[in-house]
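So that we are looking at the same thing, I have put the structure below in structure tokens.
Note that this complex is displayed minus one protein chain, with the remaining chains in position.
When the chains are written out, they are named A and B in that same order, and each has its own residue count from 1.
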Amino acid sequence: MLVSLFVACYNDLLFPQTGRAVVKVLERLGHTVEFRSAQTCCGQMHYNTGYIRESEPLLRRFVETFRDAEVVCAPSSSCVAMIRDHYPKLAREMNDPGLVADVDQLVPRVFEFSEFLVKKLGVEDVGAYYPHRVTYHPACHSLRGLKLGDIPYRLLQKVRSLQLIELPEKEECCGFGGTFSIKNADTSQAMLADKVRTILDTEAELCIATDNSCLMHIFGSLHRGRTGVKTAHIAEVLASTEGEPFV
Amino acid sequence: MNNDSKTAILTRIRHAIGVDATQTGSREAQRPSDWAQIPRQYRRTSTLPPQERITLLQAILKHYGATSYIAERNNVAEVIAHILRQRQKQKLVVPQEFPRQWIPADIEGLSDSGLSNEALDKIDGVLTGCTVAIASTGTIVLASGRDGRRAISLVPDYKLCVVRQDQIVEFLAEALEVLQPVKTNPLTFFSGPSATVDIEMTRVQGVHGPRTLDVVIVL
Partner (left out) sequence: MSIRIGKAAEAPPFQEAARHALEDSQLRHNMRHATHVIRNKRNNIVGELPDWEQLRAAASAAKAHVMRYLDLYLEQFERNVIKAGGHVHWASDADEARQIIRDLVEQHGGKEVIKVKTMTSEEIELNPELAAHGITPYETDLAELIIQLGEDFSSHFVVPALHINHLQIRQIFKRKMPLEQMGLSDLGEKPPELAEAARRYLREKFLRVKIGVSGANFAIAETGSLVVVESEGNGRMCLTLPDVLITLVGIEKVVPTFQDLEVFFNMLARSATGERMSPYVSVWTAVNPNDGPKEFHVVLLDNGRTRVLEDEEGRQALHCIRCAACLNACPVYGRTGGHAYGAVYPGPIGAILMPQLQALEHSQSLPYASSLCGACYEACPVKINIPEVLIHLRSKLVQGKQEHIGGKLSRENIGMKMMSRVFQSESRLRRAHKLARLGQGPFKADGVVSSMPGFSAWTRSRDLPAIPKQSFREWWRDRGRQKRA
């Protein structure tokens, strides 16, 4: 399959290693990955903060960039939730029937990375090896938006030598919420403190998720507190092999 | 002055939903079919046999801290007498509609002829039947006019309620159907004795209303 990668604006700049890991896994499974460089941002940050008009050109650009892609894969459940839950509605508000048709046809071809592996490719064992204690935080968009359910767990259970520890109170939001982390920094920090506490309770070495947005927030406190616990995107663990381990 | 407010509010509503007063006739005609479109895929009819409904009702009553007893048709008064002796209740208010043959001989069953609040406050308790009971929620429904006026099941501290087996349904929907003929009577749905969760979300028994509830189920 020719998989068109939508790396997500923040991964592009801040977490390129996640994009590299996605490429590695998909190529290992025998697929070809393309990266359309016209891609920029899905517009979620603007949309969620109330800057709807400013997000419209970004919707157009996404659609133009990927209109003829066979399938689009994104290591970001929040972006895919934006596209799946809000693009159809936003396109209709933009009063452009052509755009609406394009969006309705494109949206079913857009997948978050872990659901792409399990639901589209039908694969759970991606040949990964990662001999460490890991805990998984279900990002709100993955949990309630995309309803990924046990998909990430099924992938992680097939990673050789990985010890997966259940995160207590895992369904609690980490407190990032995009601009919420700035506009309501105190409450955001209070939520983060509890998320960090539960992560430390697992005594895991690494906390992973389907979203670097949550992980950036969690890292912010795990590192500031010198806890020694790391964060990484699930793709990076799935890319890890005995020959090329993820460190 | 208040009619002005009524007109103003109704006008604002119509403006908000994008209709005007001239459409009232056609909208009235549409309203019932629009209401009928409400999807009702939830459970509305019981498949539970009568004995299991009784068991379910008893289990939930127990969970609420109410005690239930079984009686046969011919020994209801005896069972009631036994319970009241244990509870040391002698003088109870009883609605005029309550079957006389169920009142034990040695109990002073005061027929409610508009007893004052003070009199109700001093009485040992209240004895009533019911109109319908809901097994899945442990609820007993009293309808004023059949099961006594509301005050008699409210002011006294002890309540004994007699529920016939044929009055027990499983679901709320079924109960509301039974209540259709009396839906404009004052109705009270009892699900356990008085309680509050206002103190740290812990259920605490007994604030106002009868703090002790006994139920007799008649087969």
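Here are some notes:
The rule we apply is simple: a contact is a pair of C-beta atoms (placed from the backbone, for glycine too) under 8 Å apart; a residue touches a chain by one contact, two chains touch by 3 or more.
As the structure is a prediction and not an experimental result, all values here were calculated from the model.
Panel shows chain B; residues 2, 5-6, 8-10, 12-17, 24, 27-28, 31, 34-35, 37-44, 60, 64, 114, 117-118, 121, 134, 136-139, 144-145, 149-151, 154-155, 171-173, 176-177, 179-180, 183-209 of it touch the chain omitted from the view.
Listed by residue number, the positions of chain A touching the unshown chain are 7, 9, 11-17, 19-20, 35, 37-38, 40-41, 43, 45-55, 57-58, 61, 140, 143-145, 171-173, 175-178, 180-192, 216-217, 219-221, 223-224.
Definition applied: only the chains that are shown with their structure count from here on.
Chain A and chain B have centres, each the mean of its CA atoms, that are 52 Å apart.
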